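For this depiction, one protein chain was excluded, whereas all remaining protein chains were kept in their positions.
In order of appearance the chains are A and B, and numbering begins at 1 in each one.
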Amino acid sequence: MLLEYLAIALLLVVSTLVGLIAIGLGELFGPKIKSKVKDEPYESGMPVIGAGTRRMPVRFYLIAVLFILFDIEVVFFLPWAVAFRQLGLFGMFEMVVFIVILLVGYAYAWKKGALEWE
Amino acid sequence: MDWALLLEWFLKSLVLIFGLLGGFAYTTYYERRWIARLQVRVGPNRVGPLGLLQPIADAAKLIFKEELTPAKVYKTVFFLSPLLTMVPSLVIAAVIPLGTSFTLGGRTIHMYLANINVGALYLMSVASIAVYGIVLAGWSSNNKYAMLGGLRSTAQMISYELTLGLMFVAAILLGNSMSMVDIVEGQRDMWFGAIQPVGFVLFFIATLAEVNRSPFDMPEAEQELTAGYHTEYSGMKFALFFMAEYQKMIVVSMIGATLFLGGYRELWFLKDTFLSVDRAWFLGPFYLVAKVFLLLGLMIWIRAAWPRIRYDRLMSLGWKVLVPLSLAVIFLTAAGILIESSWFILISSLLAAAVAVAFIQRALRRKAYEFA
Partner (left out) sequence: MNIDFILFLVLALAAIATALGMLLSRNAVYSALFLVLNFAVVAVFYLLLGAPFIAMAQVTVYAGAIMVLFLFVIMLLGADELAPGKALPWQRPLAATLAVVLVIEAAYLLLARGAPSGLVTPPTEYTNSTESLREMALALFGQYLLPFEITSILLLVAMVGAIVLAKQEKGGRR
């Protein structure tokens, strides 16, 4: 079984090498002319004001949390789908219960405007 | 150690990588030519016959461009993020079968690199790793636009990843396996896209958002964000992002074709003719490439036809429409399997989709009144 994963590991190594070679070619053949303006962050030619990385809105956090929860749900869904024909009606029932509990949270999120991007 | 096996893997890896790289080069050509047609222009036609050497000229140009590294960037991460974006777009293709198998010098060569039992989950995990390249490119650039572009892009990708994952579930339900090879072989008698067209459409919408194509190309909303997460990149590092975007387009088309359009298999009603891959193994890659070509064409066409969607609407569409509809599609598919009726799956999913479309219509109309 590990053989299949070794093949994937080989692909990973080879494709990383290809990427490194590509960057290397650019570094090798590209001109290197230093200047002060090139060192500055690009903001459409306007003078740069303030730090580059600043605090970000909290809604990104909300989206990420909701994503984790639903991602876990999807991961549970996958083996369920594989075994669904064996589980039958019972499997259907247990997944409905699982989802209904989660949907309560989803409805709460909707109601509270957490799915809104204002 | 089995050296022949190692050589086989190595050659397959090279085929995959250079196939995707070549695919990337000629997808850009395809896109430029076809967009030009749709806009009543000619498009690149000077370099070589029909402009066919244009991508090669572009690549050569990029090699001779300067690699800018602004002073305030986080150097290591700034260097690594293009790689972190590009490599997953290649590695994800490992589990996609390109055809059946053939014999060469007494060896049976399967036309996939790896057939693992958790194939669908593998695709999901590699897709979720690909997010890092983008968010880190934005962060390490130390530039407001890049940062905001990276975060937006990431938020969009993870939101639509749910729909993507749920549509994997729909295909797995129908195919009764997570292995990509089994899923393709399960479509011998009927493509899953024909049983569950709503699933395929949802998958396609989600992939558009996942690879940041229009109408979901938020991270590249030039008017708002300069060039998004790759604002500070130039030369080959920029080229890697560019490469990754197009390779992802190709790979998601391959995945979509594999899950819903029979992968390397022929049209289902041709299965007993001489056009079947069971009779002629070498047709497999051609069928897959043809399907990918069609899906890419559809993506490009959509880019030419539709304006960019507003970011808040994009998120609303993902969370309020696609996620519930995907869940409904899965349960309807499961119910259809229980009562052993493909027609039930088809009709009930179409009804669910109609309800979703009506919901969008209503929401849009109400919004329009609000602003009027």
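Everything that follows uses one rule, which is that a contact is a pair of C-beta atoms (placed from the backbone, for glycine too) under 8 Å apart; a residue touches a chain by one contact, two chains touch by 3 or more.
For clarity, every value in this text was computed on a predicted model and none was experimentally measured.
Colleague: Can you say which of B:Gln54, B:Ser141 or B:Thr154 touches the chain missing from this structure?
Modeller: Counting the whole complex, the residue in contact with the absent chain is B:Thr154.
Colleague: So which of B:Leu21, B:Met124, B:Leu295 or B:Ala328 would be touching the chain we can't see?
Modeller: In the full complex, the listed residue that touches the missing chain is B:Met124.
Colleague: Looking beyond the chains shown, say which of B:Leu62, B:Ala94, B:Val135 or B:Val292 touches the absent one.
Modeller: B:Val135
Colleague: For chain A, which residues lie in contact with the unshown chain of the complex?
Modeller: Contact residues on chain A toward the absent chain are 1-2, 4-5, 51, 53-62, 64-69, 71-73, 75-76, 79-80, 82-83, 86-87, 91, 94, 97-99, 101-102, 104-106, 108-109, 112-114, 118.
Colleague: Mind pulling the chain B residues that touch the left-out chain?
Modeller: Listed in rising order, the touching residues are 74, 77, 115-118, 121-122, 124-125, 127-129, 131-132, 135-136, 139, 147, 151, 154, 158, 176-179, 182.
Going forward, only the chains that are shown with their structure count from here on.
Colleague: List the centre-to-centre spacing of chain A and chain B in whole Å, with centres computed as mean CA coordinates.
Modeller: 14
Colleague: How about chain B: which of its residues touch chain A in the complex?
Modeller: The contact residues of chain B facing chain A are 5-6, 9-10, 12-14, 16-17, 21, 62-68, 70-72, 79, 82-83, 86-87, 90-91, 94-95, 113-116, 118, 120-121, 124, 128, 139, 141-148, 151, 154-155, 158-159, 161-162, 165-166, 168-169, 172-173, 176-178, 226, 231-232, 235-237, 239-240, 243, 311-312, 315-316, 319-320, 323-324, 327, 330-331, 334-335, 337-338.
Colleague: Mind listing the chain A positions that touch chain B in their complex?
Modeller: Contact set of chain A toward chain B: 3-8, 10-12, 14-16, 18-20, 22-23, 25-27, 29-33, 38-44, 50-54, 56, 60, 63-64, 66-67, 70-71, 74-75, 77-78, 80-82, 84-85, 88-89, 92, 95-96, 99, 106, 110, 115-118.
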